[in-house]
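Sharing a structure, written as structure tokens. Questions coming.
One protein chain omitted, others in place.
Chain IDs A, B and C follow the sequence of writing; residue 1 opens each chain.
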Amino acid sequence: MKYNFFNDYSEGAHPNILKALEESNLIQETGYGLDSFSLKAQELVRALVKNKDVDVHLVSGGTQANLIVLASILKPYESIISATSGHINTHEAGAVEATGHKIDAIEAPDGKLTPELITNLVAEHEDEHMVKPRVVFISNSTEVGTIYKKKDIERLSAYCREHHLYLYLDGARLGSALTSSENDLTLADICSLTDVFYIGGTKNGAFLGEAIVIRNKELQKEFRRMMKQRGALLAKGRVLGIQFAELLRDNLFFDLAKHANEMAARLSSGIAKLGFKFLTNSPTNQIFPILPNRVIEKIQTMYGFYVWSKVDDKSSSIRLVTSWATKEEAVEEFLADIKSVVS
Amino acid sequence: MKYNFFNDYSEGAHPNILKALEESNLIQETGYGLDSFSLKAQELVRALVKNKDVDVHLVSGGTQANLIVLASILKPYESIISATSGHINTHEAGAVEATGHKIDAIEAPDGKLTPELITNLVAEHEDEHMVKPRVVFISNSTEVGTIYKKKDIERLSAYCREHHLYLYLDGARLGSALTSSENDLTLADICSLTDVFYIGGTKNGAFLGEAIVIRNKELQKEFRRMMKQRGALLAKGRVLGIQFAELLRDNLFFDLAKHANEMAARLSSGIAKLGFKFLTNSPTNQIFPILPNRVIEKIQTMYGFYVWSKVDDKSSSIRLVTSWATKEEAVEEFLADIKSVVS
Amino acid sequence: MKYNFFNDYSEGAHPNILKALEESNLIQETGYGLDSFSLKAQELVRALVKNKDVDVHLVSGGTQANLIVLASILKPYESIISATSGHINTHEAGAVEATGHKIDAIEAPDGKLTPELITNLVAEHEDEHMVKPRVVFISNSTEVGTIYKKKDIERLSAYCREHHLYLYLDGARLGSALTSSENDLTLADICSLTDVFYIGGTKNGAFLGEAIVIRNKELQKEFRRMMKQRGALLAKGRVLGIQFAELLRDNLFFDLAKHANEMAARLSSGIAKLGFKFLTNSPTNQIFPILPNRVIEKIQTMYGFYVWSKVDDKSSSIRLVTSWATKEEAVEEFLADIKSVVS
Partner (left out) sequence: MKYNFFNDYSEGAHPNILKALEESNLIQETGYGLDSFSLKAQELVRALVKNKDVDVHLVSGGTQANLIVLASILKPYESIISATSGHINTHEAGAVEATGHKIDAIEAPDGKLTPELITNLVAEHEDEHMVKPRVVFISNSTEVGTIYKKKDIERLSAYCREHHLYLYLDGARLGSALTSSENDLTLADICSLTDVFYIGGTKNGAFLGEAIVIRNKELQKEFRRMMKQRGALLAKGRVLGIQFAELLRDNLFFDLAKHANEMAARLSSGIAKLGFKFLTNSPTNQIFPILPNRVIEKIQTMYGFYVWSKVDDKSSSIRLVTSWATKEEAVEEFLADIKSVVS
């Protein structure tokens, strides 16, 4: 295998993180996320979102973040509205339902929710024999690589406030969204327009770690007990604090994401030049070119990637994912190889 | 503060782990615990427990291990028998109950369960209006630093098999138990006498990580889905694999635990020489000397530790915890300081 | 209001039931479903399903039956396949999710599942990051009044056995299904082709009560503890036993359902003669005529019923439900009134 484009978590962590882990190693710190590094990371987040009153909590992964946030927000009879393709609705093994809550799923072809898509569902659920929707769950970037523009989230946010709904944004790949060529949002925008969101570290240069940001004060209470209850308070919470303190210093988080996007854009551009189309318009680090099956079979002998979906009898979409660690040479070699396979 | 004896997770990880993380950093690996390092770690565990058929899963922490193991074993109406002092019954913020199960707690002065302590509870719960006990939960070492001897676990194990109960051992501090001066158990013994147990990494030299070992074949099925559902499958599962591969190579795991025990023993011995007694007979890395309150107050200005319990109006027990990283000098200085305070 | 066709639970219970409650009133009986009447009812069920080895449990209502059966069957990571219109997926306020399980919903225009509709979903869920489907949930009759034919259930049953799935049938309106003009199934067929099902009493002449029948021996264990845990063991379980003993004696259960079907058929026939179509082909006690909105408005001033769905700008479907207690005169009067409104 020359290189794999399976995902953005195939490598370890950015070297700055390794260095920081090493330098801090023998300092004695308080456990369970009350260490000085975690406090530092929380301050960096507050500065970036331009809001001193947010609560910030570091957890190990995205499914963990999602299940804890949602379980802590909802009463037993309340539900979550999500796109059918939403990660919580598909690839979290029923994590949200295991906390007792229904997901009300809505088809959204490009993975993005809008007030128009939601409004009927909300109206129907006034019936007291049904669950009561209380959170709208979105991801930026989405599962299919698309992003929300500022006006998209403003409209959703206004709708949610009007309809007594919380807006929660899964930011597993928020770095990629915010540094994409089409983006017009800042972290501060995201923070002010949502009630809770998280900044993904695992898929953007950390070994592990996501930073949950709770702006809505009603939702801040006793969140650490929720984390403890779900096994999310690491004894050596410093491991998460050190990583976020590094990522959020000197723009590293954004630089890494931008690099991943650039590598994906170069792949897209090269593949488009060969005349192929794409399943979605993705300006982020996941792209979904549609290729003839015979091309896919040959390329698969050299590179790692997932075949995503059947398009027609002769062609399928594949998913190529780049990361902070993807090398330009790998991208160029892939493009050369696909060109040679095609011709 | 000269030094803190608050716990065994105040520092980072053993240098070998840092080195291994660094050396492997840019190798592309499969995600979610299917990487070569995790596979290697699993093999090392299988060799140590002398059983090729066990399933091994690496997770982030002890509460996570406990809640996933117990939720995966039990039917909704089944319960867990634990000592009142058991970690799941006190300091996991209701993690087990949040999975829907009752803990049937039993007073056990030294933190250890026996068939004699359990037998009445089991008999009473034949009543179908009650929960049905199905797992006996024990820790080695216990919350108060005591350990199980081989015959203790043999008796419990025989009782459990006879009464249709699973035996689960929380090994957050198993390294310390197995290297204590009074120990007569091996990892292979633990494995064959229990149905499931875990080997604690976090409190013995890892940044994070516990290795769950499932010997009972009935309990092995679909455990990874359970892990995913509870947010325990790390995208970069390699982080756990690399650490356990290091810890379990060349006896490092046992060497680190032994060092922690030796430091604790030296503290015990020095404190005993000053004429003080202890709350429990602990041969492990947590000791509970009983000191006059005025001594405690003075020592607290220099060292970090928890005051554990009131013993009488003039004295209390404190908890001192040592780790793989505790330096002899810190121990000697503490003993000198307490001697000087006392005299 | 001349009469309401809102549902089949608008009246009390069949007079035989009232009489039996009265006659037995001062007999001292054991509590919690172990009384002689409940035992008698269980025997009557066993005779009707022609299987002496089934377990029979009486509970208060359909949602309760569904949530207890499903929670007792499933491991935490397992899910239920249901039609999107399935009662558990819509009108049980998240009862199943509250027990921790995801419902995998599939669009089924006539409310009926088939192997063809299910097969892709089952294949996709081999992915261990997803829930694992384990039960196929069907209703007979369905939410839209349609019924399963013998070959429908035989095919589903065969598919389920082949794919390690349980088949569970919600029989809230099973009486109506089994006495409909198009039916070719018996209670014994239903029993042998499913793993669990229930016989609905509430909507067929009882004050309250559903009889859960568990044929699959694996699923029989400790079901009473599950019932107790979910608040379903009535202290005076006799109330349920007495009712089912009456309903299942001398064919009363089937006679009552047949009457309801006949009343519905007469309504259907009369409405069809006026030239109106129906939303679904229902041979049971729920029918869904499509009427001009102006007709609906006028009829609503005289009769109670639900407007079911918008069909086009000028017409909607309504739901008319008949019961064991619906009088012929009410049906005739309704038909006369609608005729007069139309003309």
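Keep in mind that, in the parts below, a residue touches a chain if its C-beta (ideal position, glycine included) is under 8 Å from a C-beta of that chain, and two chains touch if they have at least 3 such contacts.
Keep in mind it's a predicted model, so treat the numbers as computed, not measured.
Note on the undisplayed chain: of the listed residues A:17, A:226, A:240 or A:264, the one touching it is A:226.
Summary of contacts with the chain left out: across A:129, A:217, A:277 or A:294, the touching residue is A:129. Contact with the chain that does not appear here is found for just one residue of B:39, B:130, B:274 or B:342, B:130. The missing chain lies against chain A, touching residues 32, 71-72, 75-77, 99-100, 128-129, 131-132, 222, 224-226, 228-229, 233.
In the full complex, the hidden chain is touched by chain C at residues 3-4, 6-7, 9-13, 15, 18, 21-22, 24-31, 59-68, 92-95, 98, 202-203, 207-208, 225-226, 228-236, 238-239, 304, 325.
Where chain B meets the missing chain, the touching residues are 76-77, 79, 90-94, 97-103, 105, 127-131.
Methods note: only the chains that are shown with their structure count from here on.
For the pair chain A and chain B, the CA-based superposition corresponds to a rotation of 180 degrees in steps of 5. For chain C, the chain with the farthest CA centroid is B.
Rounded to a whole number, the gap between the C-alpha centres of chain B and chain C is 51 angstrom. Multi-chain contact residues of chain A (touching two or more other chains): 92-94, 98.
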